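Take a look at the structure set out below.
One chain of protein is taken out of this complex; the other chains stay put.
Moving on to chain A:
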């Protein structure tokens, strides 16, 4: 990424100080991973909300189409 030559008027100017932004960035990553898990994986290999298939069956087509392993 660093390597595309760009002759630019404005270079990417901002460096977010990571320790300061860590709370929001970390929280967002956790949120995204939880969402990813429930759409793609829950009630297949592992299950959080007990042994039913509601989430699995509801997003069934999306799960197949987005490339997740499914039955």
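Note that a residue touches a chain if its C-beta (ideal position, glycine included) is under 8 Å from a C-beta of that chain, and two chains touch if they have at least 3 such contacts; residues count from 1.
Note that contacts and distances are computed from a predicted model.
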item: Missing subunit (named according to UniProt) among the choices "2-hydroxyacyl-CoA dehydratase", "Putative cobalt transporter subunit CbtA", "Stage III sporulation protein AB" or "Acetyl-CoA C-acetyltransferase"; value: "Putative cobalt transporter subunit CbtA"
item: Touch residues of chain A, complete complex, unshown partner; value: 1-6, 8-16, 18, 21, 24-25, 28-29, 31-33, 35-36, 39-41, 44-46, 53-54, 57-71
